[in-house]
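Here the complex is missing one protein chain, while the rest keep their positions.
Note that the chains are named A, B and C in the order they appear, and that numbering of residues resets to 1 at the start of each chain.
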Amino acid sequence: MYRSRLKGKLDKDALKFLSSISDDLALLYYDIVGSEAHSVMLYENGLIKQQELKKILNALEGVKKQDLKKLASEEYEDIHEAVEAYVVEKAGMDSGGKMHTARSRNDQVALDIRMKIRDDINDICREMLALIDTLVKKAEQNKDSAMIMYTHLQHAQIGTFSHYLLSYADALFRDLDRLYICYGRVNQSPLGACAIGGTSIKIDRRKTASLLGFDSLVENSIDATTARDFMVEFCFGLAMIMLDLSRVAEDFVLWSSSEFNYVELADEFTSSSSVMPQKKNPCPLELMRAKASMSLGLLMSLMGTVKSLPSGYSRDLQDTKHILWQSISIAKDSLKLMRFIIESLKVNKKIMFESAQNSYAVSLDIAEELVKKGIAFRQAHKIVGSLVKTASDSKKSLAALNEQEIKSVIGKDFPAEELAKIIKSVDPKSSLEARVSLGSPNPKEQERMISDRKLKANGYRKGIEKRAKQVSDAFDSLEKNVRSQLS
Amino acid sequence: MYRSRLKGKLDKDALKFLSSISDDLALLYYDIVGSEAHSVMLYENGLIKQQELKKILNALEGVKKQDLKKLASEEYEDIHEAVEAYVVEKAGMDSGGKMHTARSRNDQVALDIRMKIRDDINDICREMLALIDTLVKKAEQNKDSAMIMYTHLQHAQIGTFSHYLLSYADALFRDLDRLYICYGRVNQSPLGACAIGGTSIKIDRRKTASLLGFDSLVENSIDATTARDFMVEFCFGLAMIMLDLSRVAEDFVLWSSSEFNYVELADEFTSSSSVMPQKKNPCPLELMRAKASMSLGLLMSLMGTVKSLPSGYSRDLQDTKHILWQSISIAKDSLKLMRFIIESLKVNKKIMFESAQNSYAVSLDIAEELVKKGIAFRQAHKIVGSLVKTASDSKKSLAALNEQEIKSVIGKDFPAEELAKIIKSVDPKSSLEARVSLGSPNPKEQERMISDRKLKANGYRKGIEKRAKQVSDAFDSLEKNVRSQLS
Amino acid sequence: MYRSRLKGKLDKDALKFLSSISDDLALLYYDIVGSEAHSVMLYENGLIKQQELKKILNALEGVKKQDLKKLASEEYEDIHEAVEAYVVEKAGMDSGGKMHTARSRNDQVALDIRMKIRDDINDICREMLALIDTLVKKAEQNKDSAMIMYTHLQHAQIGTFSHYLLSYADALFRDLDRLYICYGRVNQSPLGACAIGGTSIKIDRRKTASLLGFDSLVENSIDATTARDFMVEFCFGLAMIMLDLSRVAEDFVLWSSSEFNYVELADEFTSSSSVMPQKKNPCPLELMRAKASMSLGLLMSLMGTVKSLPSGYSRDLQDTKHILWQSISIAKDSLKLMRFIIESLKVNKKIMFESAQNSYAVSLDIAEELVKKGIAFRQAHKIVGSLVKTASDSKKSLAALNEQEIKSVIGKDFPAEELAKIIKSVDPKSSLEARVSLGSPNPKEQERMISDRKLKANGYRKGIEKRAKQVSDAFDSLEKNVRSQLS
Partner (left out) sequence: MYRSRLKGKLDKDALKFLSSISDDLALLYYDIVGSEAHSVMLYENGLIKQQELKKILNALEGVKKQDLKKLASEEYEDIHEAVEAYVVEKAGMDSGGKMHTARSRNDQVALDIRMKIRDDINDICREMLALIDTLVKKAEQNKDSAMIMYTHLQHAQIGTFSHYLLSYADALFRDLDRLYICYGRVNQSPLGACAIGGTSIKIDRRKTASLLGFDSLVENSIDATTARDFMVEFCFGLAMIMLDLSRVAEDFVLWSSSEFNYVELADEFTSSSSVMPQKKNPCPLELMRAKASMSLGLLMSLMGTVKSLPSGYSRDLQDTKHILWQSISIAKDSLKLMRFIIESLKVNKKIMFESAQNSYAVSLDIAEELVKKGIAFRQAHKIVGSLVKTASDSKKSLAALNEQEIKSVIGKDFPAEELAKIIKSVDPKSSLEARVSLGSPNPKEQERMISDRKLKANGYRKGIEKRAKQVSDAFDSLEKNVRSQLS
């Protein structure tokens, strides 16, 4: 439609290569709403007549009823052209031809993307809160789930399964907060920046921004049409979610192995093997790790695309949509599935406890008891290290060492009898109760944190719904305006 | 179909998350052929009866006629299950239930992927040769296209447009060679490795390999089912193509700017603007740069997916298909479009020549003339550097400097009169003719290289077609075998 | 020092492979301060005696005077071990051996990194503000620098060089804000989380946090020792800066080519060629693009490292320091150099203006004039598009078209005479003055934005200095405390 200077149509293969129509369908709704707001503003500022406005709005209503497949039939390079062509055809050149006054696809596509991902951010934040709720609830149900905690995949200290769940929730809160803040940078209107340098037509940028529920403007016209950092930041935020989910997935894949056997996925979230009848594979978790890699690669594609690009719109930017849409799907689907998996997860508390009891993971607890008796920690560390060596060489637990054995190891560093008592007094339960530091898996600390995280989640929930309402109120209001023009 | 140990079906969302059916449709043909070869081998080794073979082959024929959409209706986790389920249904459990004897999805999917990308490599190599042909031909038509050559985007030496085209061809030859070698690593059969550890059934791995046109086997059963390096290497090869195309695209985007104005894309490969009527945007080239970033990101996704994965199949590997398919499409489409663009490219030789003539890009030629008169190069470099400074300060060309000006710059380092003559004798044409080093843009060197590259391309062409024939002969032979069983 | 359970020393090659000492030297200062605060807290909570505290603090003073090279002589796996070993040696096991009470390297290294990058963020924010100041000042000096604006590297609209500079400033403000917010997530103390599960010793986590100038705690002990998202977010923020700088670099590389010739780098920021005497290469800008790629790769390394890592410290995390330190250097150096380059940049306003005047970049302005006369924009776009085609076919400017030519193109769509007048009335200067939309390069809009950005920069400056003061006040206070103990 715009090829007045160029001869003939685009080559068929070139059109196929260039067209973003299939990615653009996700923008169609926003493109229409954006065009409505722009047209209303043009009318309110005397730039088009009421009769022209009506025809435009009427044609835009028609687009809504269009068959998407037909629209996407690759006749146009993008959705903006498709919509305008329809409007010009239906409303006539004299009216429809005015819709694109003081607007370019360059500010228009930035506008559409911002409106779409504004909604996406809210949706994903809701999914995150649902997952956080599930984690906190599952933690609440498992406060007493004593288990070994691992560093370097080696036995470290006694902890609880619930403490792990709470640590996931805390990480997700930060991921959530990153998206929450990103929203502020997304929710600014670029409309009116036009191609790159604004316009001589007396438009009202603040008016369209307000009609569309934006907080403010991306002022500088070059910046408004060039910048994609809001997309990159969002894409990064999504990748961060996936990194955290990949960690949860890894923990659970390990723990659902026969060797750990701490948790068991519900059957409906596992796959079997085509040849090995005994298999119960934690496939969705494995795939979530792959999706995290996918998400990283997409971020890299996006950042690589904008790197060293000159200022002003370049067609390279078209692919940023395709990349981001994929990232959004990955995060949405993964968050949801992780929630289902955790909700239905079977926790083998008994096995967890026995493993803890039979491990050397209480070593630090013993060393700390020695510290309380006045031994320097570094010395206590050495004493217990030697005990572990002795015990493990003879494949015994620490509690199974007799006084003689203890004495032969520690000499006169500490009374063997007293140490033997200390060792016997330490078990997973006592270990957890003795843990007094803030943020530890001590049952009371867990309770405090559970209450606190519930409050925190509610705070975010309110903020998100308030934002969502600001947008839906603006859209409702715009729709009423449109209706009243058309009635 | 395989959930004998597990209760009930997969959760609906989990199935959607896990299913690779849509990516698998690209494997369907290969899955069927692979199953045919496997079944024929089972029969020939006395592991199933002829009647059973017939039923299986008949059912597989049925799959070929199946509606793809129905097959992909997300009822199954993957194409292998879908096909086997169909075969068991049609051929009955007694016969159809034997098709999966001594085979697992783990070796099967590796087999299917290898067969598919074997064809993809050949296809892409053909596309590369077509592009190389076009480059060489376009170079042949433009051997006399004197133009400035750039380093740091600054004027460097006099060269020709055709010399650039030949440099692209040479880079593409290396890209081609990488895929050509990768083919050897792809064309090995994993079939018979089963789940991870082979089988106690007396199969003949060499037989199935031969029936399917493979050169050899991936022997070790863990390796055969775990390794995806053949996919990564291919994906890397595709990214390398895109890197080279992104460079060509960048050169052409620059040269088609108004400021350079050396080349002009045919109208059918440019887009216009929705607001700026004068625009003629080189969109496909810009997008090709973005696709190069996409290709890099995909490579990163793929490598990130296999990083630190334990040995043996993990579900993470499923996503490697999705990633690679995307990479393949990007490279195929981009190669084709680049060929069209170059074929139809308008070369503004006159402007190229004038820019060359008015530039300081002959400075090195002048310095080398001084060298031939016995001046040390470093000294000659200084002399000409000072001349350029004087000339550029007064916005003159070197040829416009008079003897007096030259003398004031160089003093007694060299006779000014003689230098003035040298300067005047050097122009783009003489510069190119004087260039004597092997591989330079000297017209005769170009002619030599053009002939040579044509031969080289033909050599690859023969090799590729020979390989393709090996596969198609094997497939034809297998099909005859199947037909004879079914008749 | 900790190998009580293990036989003998680390293998020499393994030590070299494992040691992070060289990266750790950047943490030494923070490690000492952190140990001081921890020891003071232990004393204040009755966990060590004053005499023991004195000995520890005295030994820590000794570390400060140590020869860094000796410390880094690869005898230790990391700086924490090196420092503790020194303290135990100097203060004796009875006192020095108590320093590590209720602390692990796992929370300690997280603490040190957080303290270091807290300072780094402030430093980089200051560098960013200095660059923003320079951009705004340079813009102020060049408000009248009419030039062509580009989209797709093709002539788009008339703008100004200063408007570009302001768009860079606006992008950098967002980059700045991202770091500014990241600081909040960094400035939380993990100390007291110990190995992974807290401690049974009655420490006061809030006290150490306050002694070290932190805002709050990372509560959950697993989270505090596992999470590296604060590093990833910072690394991402740095990559975003580099992406924006790469864009500025690309613009300037293009504009300093002979073909554009809009800007000229000061000689002291360009390199010459070893053979081509005429060269003046914008090397620092080119290298800045490479550094942006480096920065992306580092981000990918970092994110890839934490992907799918199980909860709890794993040694993989060690390399995150090396990665981040590199990213920090890249951003710091690049910001500084970009500032110098812009400060000393020569702007060729005359050439800019002439290029603008001779271009078709006023086409949209003309079309908008037609709109003001009542022509539908889409129609106006067509009219001007046809005019450009006619003009460019005969290599004329639009202003050079005579009425007859205009008429032959536009027929009766619009009076040719009137259109000819419009065309003649539009030049770069009038175009800019007519541009009325908010955020356009209109001189008054620029003035408004310049004032506004100055205010905005000052706001950030105050916030950063306030934060820096909170940290330095805490450190001063701690130092006094230490001094008083030692005196």
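In the analysis below, a residue touches a chain if its C-beta (ideal position, glycine included) is under 8 Å from a C-beta of that chain, and two chains touch if they have at least 3 such contacts.
Predicted model only: the values in this text are computed from it and were never measured.
Peer 1: Could you tell me which of B:344, B:357 or B:379 touches the chain that is not displayed?
Peer 2: Missing-chain contact among the listed residues: B:379.
Peer 1: Considering the whole complex, which of A:1, A:87, A:302 or A:367 touches the chain not shown?
Peer 2: A:367
Peer 1: Just to verify: which one of B:11, B:127 or B:251 makes contact with the chain not shown?
Peer 2: Here the residue in touch with the unshown chain is B:251.
Peer 1: What residue numbers in subunit A mark contact with the hidden partner chain?
Peer 2: 151-157, 253-254, 257-260, 272-283, 286, 300, 304, 307-308, 355, 359-361, 363-364, 367, 377, 381-385, 387-388, 392
Peer 1: Kindly note down the residues of subunit B that lie in touch with the hidden chain.
Peer 2: Interface residues of subunit B facing the absent chain: 1-2, 4-5, 84, 88, 93-102, 106, 149-153, 156-159, 163-164, 166-167, 170-171, 174-175, 177-178, 181, 185, 192-203, 205-206, 217-227, 229, 232-233, 236, 239-240, 243-244, 246-247, 249-251, 254, 289, 292-293, 296, 299-300, 303-304, 306-315, 364-365, 368-369, 371-372, 376-379, 381-382, 384-386, 388-389, 392, 431, 434-442, 445, 449.
Peer 1: Spell out, residue by residue, where the missing chain touches subunit C.
Peer 2: That gives, for subunit C, the contact residues 2-11, 13-14, 16-18, 77, 80-81, 84, 100, 103-105, 194-195, 266-281, 283-284, 286-287, 289-294, 296-302, 304-305, 307, 314-320, 322-323, 333-334, 336-337, 340.
Here is the rule we use: only the chains that are shown with their structure count from here on.
Peer 1: Taking each chain's centre as the mean of its CA atoms, which one is most distant from subunit A?
Peer 2: Farthest by centroid: B.
Peer 1: At the subunit A/subunit C interface, shared numbers over all numbers used: above half (same) or below half (different)?
Peer 2: same
Peer 1: Counting only Cα atoms for the centres, state how far subunit A is from subunit B in Å.
Peer 2: It comes to 34 Å between the two C-alpha centres.
Peer 1: Rounded to a whole Å, what is the gap between the Cα centroids of subunit A and subunit C?
Peer 2: Between these chains, centre-to-centre, one finds 23 Å.
Peer 1: For subunit A, what residues touch not just one other chain but two or more?
Peer 2: Where subunit A meets two or more other chains at a single residue, that happens at 2, 4-5, 84, 100, 194-195, 289, 292-293, 296, 299-300, 304, 307, 314-315.
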